[in-house]
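I have a structure here, written as structure tokens, and I will follow up with some questions on it.
Only a single protein chain was left out; the remaining protein chains are all shown in position.
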Amino acid sequence: MADYLPHTDEEIAAMLAFLGLSHLDELFDSVPEALRLAGGLRFAEGAPEPDVLAHIEQLADANRARGDRLVCFAGGGAYDHEVPPVVRALAGRSEFVTSYTPYQPEVAQGVLQAVFEFQTMVARLAGLPVANASLYDGSNALVEAVNLGVAASGRRTVWVSTGVHPHWRAVLATFAAGTGHELIEIPLHEGQTVWPGDDGGPGGTPGVLVAGYPNYLGCLEDLGEARRRCDGYGAMLVATADPVAAGIVRSPGDWGADVVVGEGQPLGTGLGFGGPYLGLFACTMAQVRRLPGRLVGETVDTEGRRAYVTTLRAREQDIRREKATSNVCTNQTLMAVTAAIQLGWLGTAGLAEVALRCARGTRYLREALLELDGVSPLTGNSPVVREFALRCAVPAPVVIERMADQGFLAGLALSDLIGGDDDGSVSPDDASHGLLVAVTERRTRAELDAYVAALDKAVRG
Amino acid sequence: MADYLPHTDEEIAAMLAFLGLSHLDELFDSVPEALRLAGGLRFAEGAPEPDVLAHIEQLADANRARGDRLVCFAGGGAYDHEVPPVVRALAGRSEFVTSYTPYQPEVAQGVLQAVFEFQTMVARLAGLPVANASLYDGSNALVEAVNLGVAASGRRTVWVSTGVHPHWRAVLATFAAGTGHELIEIPLHEGQTVWPGDDGGPGGTPGVLVAGYPNYLGCLEDLGEARRRCDGYGAMLVATADPVAAGIVRSPGDWGADVVVGEGQPLGTGLGFGGPYLGLFACTMAQVRRLPGRLVGETVDTEGRRAYVTTLRAREQDIRREKATSNVCTNQTLMAVTAAIQLGWLGTAGLAEVALRCARGTRYLREALLELDGVSPLTGNSPVVREFALRCAVPAPVVIERMADQGFLAGLALSDLIGGDDDGSVSPDDASHGLLVAVTERRTRAELDAYVAALDKAVRG
Amino acid sequence: MTSETDAKQIADAAPRPAAGGRAASAPLLGRATEPTIFELSQPGRRSVQLLTTGVPEWPVDELVPVEHRRDVPVRLAEVSERDLVGHFTRLSHRQFSVDLGAYPLGSCTMKYNPKICDAVAVLPGLAAVHPGAPASLTQGWLSLLVELEEVLCAITGMAAATLQPAAGAAGELTGLLLMRAFHAANGEQRHRVIIPDSAHGTNPASVTLGGYEVTTVPSDERGCVDMGALREVLDTDVAGIMLTNPNTLGLFEEEIAEIAAAVHEVGGLLYYDGANLNAILGVVRPGDMGFDIVHMNLHKTFATPHGGGGPGAGPVAVSERLVDFLPGPRPVRRLGGVSEGNTFSPSEFAWVEPSRSIGRVHSWHGNALVLARALTYILVHGSDGLQRVAERAVLNANWLRVRLAGVFDVPFDRPCMHEVVLSASTLRKEHSVKALDVAKRLLEEGFHSPTVYFPLIVDEALMIEPTETESLQTLEALADALEAIVVEARSGDQSAWAAPRTTPVSRIDEARAARTLVATFDARR
Partner (left out) sequence: MTSETDAKQIADAAPRPAAGGRAASAPLLGRATEPTIFELSQPGRRSVQLLTTGVPEWPVDELVPVEHRRDVPVRLAEVSERDLVGHFTRLSHRQFSVDLGAYPLGSCTMKYNPKICDAVAVLPGLAAVHPGAPASLTQGWLSLLVELEEVLCAITGMAAATLQPAAGAAGELTGLLLMRAFHAANGEQRHRVIIPDSAHGTNPASVTLGGYEVTTVPSDERGCVDMGALREVLDTDVAGIMLTNPNTLGLFEEEIAEIAAAVHEVGGLLYYDGANLNAILGVVRPGDMGFDIVHMNLHKTFATPHGGGGPGAGPVAVSERLVDFLPGPRPVRRLGGVSEGNTFSPSEFAWVEPSRSIGRVHSWHGNALVLARALTYILVHGSDGLQRVAERAVLNANWLRVRLAGVFDVPFDRPCMHEVVLSASTLRKEHSVKALDVAKRLLEEGFHSPTVYFPLIVDEALMIEPTETESLQTLEALADALEAIVVEARSGDQSAWAAPRTTPVSRIDEARAARTLVATFDARR
């Protein structure tokens, strides 16, 4: 019997007696007999914690791709950045971890203030005046952004650059089945979106344009061009952005984006096999009443002291129900708190330094790899700052397997990301041979040099 | 430049100006020039945290005896007991970790109450009415106990059973050089102390008798015999005890010990290469004013609320100075708090269960090993409950090396513990071939069986 | 470190706060306001320390073309590690949590979150794995996900599940899209989804996002779906119905079999909102009640911590006929692949795309570390332990119900399941003390408040879910505290209006926050 239940047999008896019952079963008298599960659940009985821990540790051991075994060069929205002990310690404080949504602000100032600080930091990163308290992940933040854009523009046609992460586009498409948005994917050429001619594109005048900055192939695109289109169409510009690259590149807000969304994982959250991550969302003040999810605002208590509370609640599902701007309830607050702590640790200079170091590693590795036989560029001369795509002489999945045997998680195969289809972001051949490589500030020159040597072997025949 | 200093250059300049100084060096004007260290300290400059962590991780990696590589059967006062995540989490709370000695009780109720609870638990374990708030480790607790015993009896002759842990006896001897106590070591026969005949022993009438329960060879001795001697001599009985074995064996207090000391490591503190551990100390009420170190007592605040504070402070060095009962100041409070949490987790049944499981594993393994050729008993039929000594056909250090190659930390070589001398606890030949083996509740039957098979190989030729 | 020069240049160009850095200590247990991190900031101060890498130190202008280069750095707080720690530790002391005391929020299942799950979530073999690594390198994770899917299906009585949705609401929307895909595959286009008036707000919100219209059915006087009213709105335009059972009143929908039959009869599907699954673990399964789609809130039923509002996880399990529509890719155990002990052949587990998948609903595979926590919780309890969980949860709720019956109004006075909905209606009418006042006053007694004003159909609702991990003694203390508040109010003492007073801040002006929106530190000026 392994559990966390406090009840002793005597207490159960006393409580039943208090209820006038003689057996625990009677508590479920309202459940029709015919529906009752006879013989209990059909899986193993409970096991003590140490047994279970041993089992899970064995599963963990079976992951060859763990960071202590393979040096990580994979990115695609999830990066192996430094998360120092101090951030882990603070973000792990049980008051943050085991609290609920701040329904009673008087006893939730800790989370509320941390989120208020988070919102400020995200707004500054995005170059926009307001940010929310988090969404599930980058893709879901994008879905919400498009919903907002459609609502704001009043038009359901959405032009989505194929530079947007393929998984995010997939999620957009999934949810568009419900909202009925018409998604038009716009192809890339050498890593840059080729927006349709000024005569307009397919599907009529777009209400929303979506572009990546950097895009999923790591390239910085000319967002000014997208902005000009939006101005022409009266459309909303949604940009997906990377919060670390933002340390040295212009804010999408600065380029004129109306909504900026991003994957917040690089801000203090580990790789964690893809979750829990953190959807970043910032927008213009004009759209604040369409903002999805939770928003913390500053106010005062009865004694005039500064205090924080969730606000503009009339947007939310628990008040507006079917008319809410979004259905989100539980979100990723703990990751938002973590991001605030990580950004507090980084500070102004630290964020810039991390971005710069990523850019240096990216430059160093890319240049060295392009010297190799069997490796060629995939996105022309498009500028890259934290990640880049290469064409290998052998299919990328093969390269990845071979590199694993040499101690590296070499990157992501474009074919895996795209899911095999010809999605317009790269040619089908580039898709099958394309490898997406990310270099963070944690990669040493020795590791980069060893990677080059290993890839040299891996791309042969 | 790696450090944790907040000072900006501007602030340093402003602070110096406020002091009327122009350079930081001038702060040290009172240090005679001739003594000043020219050219700074002579070792490496600072390195960022991740560099240092990588270095320390490599050192950690070089320890073959780490628990995740060698299954631990070593004991001798340090045992591989279960320390569950919940205990680690609570004991690691930074309020406990980063606070000081509770000099200001109004803001230190957390530590004070936890220590009060610890004292209660230790007193109950020992079977005595009062316990202190911890000493450095088992050996230092023993030193303090002997000091108390000498002060209480007024006689400096101390009979120390050689069943007391050899390291502890060594520490006793070291400090006796200062206090001038005369330590007389009393030999064992088959794991039982052979106290001198009633005509008295060497060195005149003893003021203190010290015995182990269980002793360092794992044997339970007849403490009643020691008590009778003490009554005869008017001497104090000091017993060393194991807090886990106490779960199923009689308390030394129950046998009539005046002071009970022990190594608290088994109570929630990991192996940690020997420290920080925890010296347990309990005594009779008659001796409370001779108690070494810190003691927490219950009292009230000005509003009559229950509160805790360090008490009987007049025993301590900061008040009594050269007349203090002990010089201890910084002790092992965090380990005491940890022990309170661990004992809270174990509970009445849990402590008994752990002790019982140790005894079962001990029985199972000992019986199986004694079937092997090349293995024989070393302590006759003396009862053992958590640890036992064997005589191997090959020297124990060789056995340990061979067992390491098979994945086990086989135990401790008696020769290592004793330090080579003929100390009277075992014969010189038993010392060189004696292996001390501990089995905790964490050892599975599969591990025990594998150990038997491995030892079977290891003791051959 | 010359490598910092560029970053420093950038930083130097940043506009400096006029006066920063003031104050870096705050009262223990005092009621002083903690400054924002921006106010603790002092230009030039830093905590960051990065690995020495030896990578060539190109300046930023050789790396980023000028048109893409940021000219003003992102202004962030500049604090020492010491101040960072002080700030967030003090903030944590201004935050209630399960670890500090009872948190009887109805519908939220704030049970104890076992610490072992925290240990699991930081295992390097789980936490330091990139989600894009191929299946051959992540067999352990795939195995874990498959194992979780299997036990979740056993618990709910369903055929298969997706683990992608990141929370309950995400699960709802996923479920509605499954519904849509199912009908579409049958060549049908239905427009309406039925939900009871007691439903949680995410249900109608999800229905809208799923492209359906909401049809609300009222509850009857027993607090259950009004069967007559239901039959009236049922027709072939109904895609399905969303129910939670026990419902948000904590009452079991006894006519669930009839409801299922009626909905199925018109070709609709039944969606189970799993927020209240805790009440029925091992007692009755949604699949056996006739549900086609079930979401679970792992952060409720399976004790993964709520994190101040998230992360959660909202797996969706479905019956056989919906399996092919599940989001992809799904982790599956390959036929024939057999693991020996805990060694895996590199291809035993694989990702597959269901044949008629609605597509991805998450950037990767869902909130993986939350899933690992939930599996750990489930394995510790096992099939037997989960049933005890439900029994004790229901026992606790009923004990409180009977104990508090004379204290508050009990709108639906019959045995409840895992939570009980009371009402402060009489208290309000007779003594002008509202449910909100009771909630605020209870904070002073060291308990978190119950959920108030939900479900909407109960006037002055106080919804209490004690959960199974609170002891009888805690229930007694909670009940005593609530009773004392009512006695106080009845005696004419209006303390509750001014409550809470012993909390880090006193009652908060929520209206002002919305009126003069200050959602960032920069908006303060």
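All chains are identified by letter, namely A, B and C, in their written order; residue positions are counted from 1 within each chain.
As a working rule, a residue touches a chain if its C-beta (ideal position, glycine included) is under 8 Å from a C-beta of that chain, and two chains touch if they have at least 3 such contacts.
The structure displayed is predicted, hence computed values, not measured ones.
A.B. asks: In the full assembly, spell out which visible chains the left-out chain is touching.
C.D. replies: Result: the unshown chain touches A, B, C.
A.B. asks: Of the residues B:202, B:234, B:274 or B:428, I need the one that contacts the missing chain.
C.D. replies: B:274
A.B. asks: Have a look at B:24, B:286 or B:453 and name the one touching the chain we're not showing.
C.D. replies: B:24
A.B. asks: Considering the complete complex, identify which of B:220, B:235, B:392 or B:431 is in touch with the unshown chain.
C.D. replies: Of the candidates B:220, B:235, B:392 or B:431, B:220 is in touch with the missing chain.
A.B. asks: Footprint of the hidden chain on chain C, which residues?
C.D. replies: Against the left-out chain, chain C lists 21-32, 40, 42, 45, 49, 80-83, 85-86, 89-90, 93-94, 96-97, 99-102, 112, 114-115, 380, 443-447, 469-474, 476-478, 502-504.
A.B. asks: So that we can see where the missing chain sits, which residues of chain A does it touch?
C.D. replies: 1-2, 4-6, 8-11, 47-51, 54, 84-86, 88-89, 94, 107
We adopt the following convention: only the chains that are shown with their structure count from here on.
A.B. asks: Measuring between mean CA coordinates, which chain is farthest from chain C?
C.D. replies: B
A.B. asks: Decide which interface, A-C or B-C, involves more C-beta pairs in contact, and give its chain pair.
C.D. replies: A-C is joined by more C-beta pairs in contact.
A.B. asks: Between chain A and chain B, what's the gap in Å when you average each chain's C-alpha atoms?
C.D. replies: That pair's centroid distance is 49 Å.
A.B. asks: Roughly how many whole angstrom separate the Cα centroids of chain B and chain C?
C.D. replies: Distance between chain centres: 45 Å.
A.B. asks: From the mean C-alpha coordinate of chain A to that of chain C, what's the distance rounded to whole Å?
C.D. replies: 18
A.B. asks: Going through chain A residue by residue, note those that touch at least 2 other chains and give them in order.
C.D. replies: Residues 49, 82, 84, 89, 94, 442 of chain A touch two or more partner chains.
A.B. asks: So which stretches of chain C touch two or more other chains?
C.D. replies: 43, 45, 47, 49-52, 79, 81, 85, 89, 114, 116, 118-119
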